[in-house]
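A protein chain is absent from this complex, but the other protein chains hold their places.
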Amino acid sequence: MLRVTGLTSQFRGRAGVVRAIDDVTFEVPEGEAVGIVGETGSGKSVTIRSVLGLLPSYGKVVSGSAEFEGTDLIRLHRSRLREIRGARIGFVAQNPFGSLNPVLSIEKQFRNVMRAHRRISRSDLRDLALERLESVQVRGPERVLRGYAHELSGGMAQRVVIALAMLHDPSLVIADEPTTALDVTVQRQILDLIDAQVKQGRRSLLLVTHDLGVVAQYCHRVVVMKSGKVVETGLVADVFTNPSHDYTRQLLAAVPPAPWAAVPSLSGPEVHR
Amino acid sequence: MSNPAGLRQPFFVPFFSRSVNYVRASPGIVAGGGMLLLLLLASFLAPLPHDPMTPDPTAVLLAPSSEYVFGTDANGFDVFSRVIAAGRSDLPLALMGTLASLVLGLLIGLPLSVKSKWSEGFMRALDAFQSFPLIVLSVTIVSLTGNDIQNILYAIVIINGPRFIRLIRGEALSIRDGRFIEAAIATGARPRRVVFRHVMPNVVDVCLVQCSLTTANAVIVIAALNFLGIGVSPPTPTWGSMVQVGAQAISTGQWWIAIWPGVAIFIAIASLNMLANGIQRQVEGS
Partner (left out) sequence: MLTAPKERRRRPLLRYIVKRVAIVPVSLFVLGSVSFFLVFLIPGEPAITILGDFATKEQIAHVNSQLGLDKPLLERYFSFWGNLLQGDLGTSFFTNEPILHEIGKFLPNTLELVFFALLLAISLGMAIGVVGAYFARRVPDRIMSGVTSVLQSVPDFFLALVGIYVFFFLFGWAPAPIGRLPIESGSADDRPFLIISSLFTGDWTTLGEAVSHAALPVLSLGLVYASYFAKTARGSMGTALTTPQVEFARACGLRERTVVYYAFAASRTTVITYIAILFGSLLGGAAIVERVFNWRGMGQWALDGVLKVDVPIIQGFVVTAGLLTLTLFLLLDLVVLLLDPRVSYE
């Protein structure tokens, strides 16, 4: 599905060139969920932005490849890459209020995303948008569609973002810390929702997070990153029960005893010293 | 905690090493500052080939030549000597106007940074004032108060004073909201001390930028007023009045009378803007 090999990206700054990620290699197999974990600044976000071609103008992928369904996204022409983004790869960002356009109605935003890839009549689009909003459990979808982002609560806005990301039935969903900006009470709802959407559509998921508990519960595989490098990758069960790298051990040790099931079951004696 | 380190540092780091850092990091500062320095040095030190104040009636409207490098105007004045000599009055006047605006900004802006209904009201009034065609208002005031060159200072202050007030108040407010001020007050420092010992140094950087922008604007204001014949006492040369003299000849092709002083204005403003950009970049970078 998605195979990232030797990906290396640099930023041009006032102080010179900074290497943000170095030789990042991992794979997202068909129908599986992969979590990227690491602390802030470890290069998680830069990795997915490199894959999607969303680096700012002073950033650049210098080597490596990211093969998605047989095409290398890094070497793909900008306009061809655009056709893949949003259509075959859906993206859910951190802050829903940052993601949605504040001055356009939600319906207009659905229309724009739809038109970027497909021609469809206005009424068909409305029906589709309503259906999608319902499927992500948005209450009063008609009213939401008519309204603007600032009228929504955080959880509702993120649901709208998810509906937008799933509009074209992407085969891969990339979620960049999708719950960090939300209230604790809705975080799990949103994760469950993404999980359900991914499973229903038989999609693959690349989930960026700093929460090991989330990875343990929702992902098959995990990629552990530290200062721009992948330090460990493998099946969640393997990595969590038998971490081979010191940093992974530190990360696991730093996880507070979680109120929900997944983490305690994984914490072997060498994890909770 | 009585001396929050992050705050006092900018004040105590010697200005010299700071300026060295400035220059190294930004080509804009070197180029802009260098050009400005050159212009100032030329104005005060360059030898004048002819007396800028006495015309030569036998040499009228001469095109640039080796004798008259920039040509002569309709009265027989040597344009080159006058362009140089005009810098002697225009540049210091612009700097003085900037200084006056800065002082006004500090005197009004800092007290206004105490949040109250009164200061909010004052800012609203300032908004209204600034939306007015200030150049016309300053022309009005300068010509009503008398045609003295010093009165041009009023014009510069009228236009630029409000910008300084707004800037200094804004800076002081944002710095005040910072934790370190709270800390300083918590340790028993008096509010007035907080303003002058802690807020001031941080405002300095931003003010430097505004100062060079204001000087640039002052050069334009002086030139514009002089161009309109305000604040001019012939035969003393100013760039604006020289452009005005040249304007009458430009339709008939004697370009040099207006263009050379105009180029001098352009160089002065461009170097000041470059300087401002350079410092701005430096402030953002650090």
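For this structure, a couple of remarks:
All chains are identified by letter, namely A and B, in their written order; residue positions are counted from 1 within each chain.
By our rule, a contact is a pair of C-beta atoms (placed from the backbone, for glycine too) under 8 Å apart; a residue touches a chain by one contact, two chains touch by 3 or more.
A quick note: this is a predicted structure, and the numbers were derived from the prediction, not measured.
Here is the thing to keep in mind: the chain we left out touches A, B in the whole complex.
Touching the chain that is not shown, out of A:M1, A:V46 or A:L100: A:L100 (per the contact rule at the top). Of the listed residues B:A46, B:L134, B:L173 or B:L208, the one in contact with the hidden chain in the full complex is B:L134. Although one chain is not drawn, its touching partners on chain B can still be listed: residues 125, 128, 130-137, 139-141, 143-146, 216, 220, 223-224, 227-230, 243, 246-247, 250-253, 255, 258-259, 262, 265-266, 269-270, 273-274, 277. Along chain A, the points of touch with the absent chain fall at residues 12, 49, 52, 54, 56-58, 82-87, 91, 93-95, 98-104, 112-113, 116-117, 138-140, 143-144, 147-148, 150-153, 155-156, 161, 164-165.
Just so it is clear, only the chains that are shown with their structure count from here on.
Taking the mean of the C-alpha atoms as each chain's centre, chain A and chain B sit 51 Å apart.
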